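Every protein chain of the complex appears in place save one, which is left out.
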Amino acid sequence: MPSRDTSNNSPYTYYRIIRFHETDAAGVVYFANVLTLCHEAYEAALASAGIDIRVFFGGGPLAVPVVHASVDFRRPLHCGDEVAIALTPQPLDDTTFEISYRLSNTDQKTVATALTRHVCIDGTSRQRHPFSPELAQWIQSARPAPEGG
Amino acid sequence: MPSRDTSNNSPYTYYRIIRFHETDAAGVVYFANVLTLCHEAYEAALASAGIDIRVFFGGGPLAVPVVHASVDFRRPLHCGDEVAIALTPQPLDDTTFEISYRLSNTDQKTVATALTRHVCIDGTSRQRHPFSPELAQWIQSARPAPEGG
Amino acid sequence: MPSRDTSNNSPYTYYRIIRFHETDAAGVVYFANVLTLCHEAYEAALASAGIDIRVFFGGGPLAVPVVHASVDFRRPLHCGDEVAIALTPQPLDDTTFEISYRLSNTDQKTVATALTRHVCIDGTSRQRHPFSPELAQWIQSARPAPEGG
Partner (left out) sequence: MPSRDTSNNSPYTYYRIIRFHETDAAGVVYFANVLTLCHEAYEAALASAGIDIRVFFGGGPLAVPVVHASVDFRRPLHCGDEVAIALTPQPLDDTTFEISYRLSNTDQKTVATALTRHVCIDGTSRQRHPFSPELAQWIQSARPAPEGG
């Protein structure tokens, strides 16, 4: 289902059906699971760029942990709803980047927005480390084109 | 991504990429999450048959809780792996059915097998209740054809 | 394990052992699960104040959804770690409150901080509604005493 329109530098978009286990007894998606949906979109975007996500997330020499996350909820999501998650990465410096997310429903209405900030570290020393070339490439290529560019 | 080959009564098959949040510190999918993958396949199969899964799972007059589940693990699943989940429902009587699942990887090797048993009840009285017509229809139509049929 | 020192208006503190299913293939707690830990602390705080959390979270006339959440991660959490989650609510107006959380390890070091914002609504109309008396009471009583007070 994930697709990407590369013709006009639009952000990567990940499509997902809400599943029963993601809901809670209030009948809607449990709040923290919205950040999990965002991370799934990030994983799909990396895989789409050719990055081996098993290595990327599970034991390569570099790790890229989330150091900050925030999310704003506009509309509830129910089991069976289809959500589109558009994401845009943004480098802050050569070890840190942010990803902004917009979740929308099939009426194109915004359901939630979110942000994650990631720092690249050496997996052993836990010290900051510049992005790997493939990560730097993904961050750069997935960004929207500058206006007038 | 889910597809269904209806030409030869093959079971419904749901395709899924393993996501990071489903793994644990042993580096593979946490065991109970395999049953969650199976339930996702069940949800997708119902939706594919035209059943409104928000109503079905969240507050219709009938409920169909899982009363038994079992799962056998053959091979570990890692972040990024693609898994195909083929499921086959089987009625036991007019209030009870089972679903068997086979999870396989892209090499067609069996990763896990599972079974869930479901009982249809009145959501208010919690007493057994015959299947709704749409559920009975799904159970019947998704079954493999009898041999020689 | 949860305890509360009411002698000096210290915040409510919830104690929790990190469980295997909360970790991911990087070997530490999956980022979004830290917000789940915070929500558990909120549930424990409400229950400790005598609020029936089954009704509060699952079908009372009022609902109090999370409309915003943020979290900052300082140190990774591993399976088996004990974490203390101290929380402090703060009313913003008569329909909205925030809770701030500080997670610390057994060395008293801050592991993460987080914030959730909640809006009280009528569960049917989804319109804002003043806090119930019991919720207003909890927000008030769980706040730190004013300085000099």
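Labels for the chains are A, B and C, by order of writing; each one numbers its residues from 1.
The rule we apply is simple: a residue touches a chain if its C-beta (ideal position, glycine included) is under 8 Å from a C-beta of that chain, and two chains touch if they have at least 3 such contacts.
Since this is a predicted model, take the numbers as computed values, not measurements.
Peer 1: To test your reading of the contact rule: which positions on subunit C touch the chain that is missing from view?
Peer 2: 1, 17, 19-21, 23, 27, 36, 39-40, 43-44, 47, 52-54, 57-59, 78-81
Peer 1: Write the list of subunit B residues that the hidden chain touches.
Peer 2: These residues touch the chain not displayed: 24-26, 28, 30-33, 35-36, 39, 54, 57-59, 63, 65-73, 76, 116.
Peer 1: Applying the definition given at the start, please give the residues of subunit A touching the unseen chain.
Peer 2: Subunit A touches the chain not shown through residues 20-21, 23-25, 27-28, 30, 32, 78-79.
The criterion applied here is as follows: only the chains that are shown with their structure count from here on.
Peer 1: So which chain is the furthest away from subunit C, centre to centre on CA atoms?
Peer 2: B
Peer 1: Identify the chain whose mean C-alpha position lies nearest to the mean of all protein C-alpha atoms shown.
Peer 2: Closest chain centre to the overall C-alpha centroid: A.
Peer 1: With a Cα-based fit, what is the angle in degrees between subunit B and its identical partner subunit C, given to the nearest 5?
Peer 2: Roughly 180 degrees of rotation.
Peer 1: Same or different for subunit A and subunit B, when you check if over half of the residue numbers at their contact belong to both copies?
Peer 2: Mostly same residues: over half of the interface numbers shared.
Peer 1: How far is the middle of subunit A from the middle of subunit C, if each middle is the mean of its Cα atoms, in Å?
Peer 2: So the centroids are 25 Å from each other.
Peer 1: Please report how many Å separate the Cα centroid of subunit B from that of subunit C, as a whole number.
Peer 2: 35
Peer 1: Between subunit A and subunit B, what distance separates the C-alpha centroids? Give it in angstrom.
Peer 2: 28
Peer 1: Would you pick out the residues of subunit A that each touch at least 2 other chains?
Peer 2: 36, 39, 54, 57-59, in rising order.
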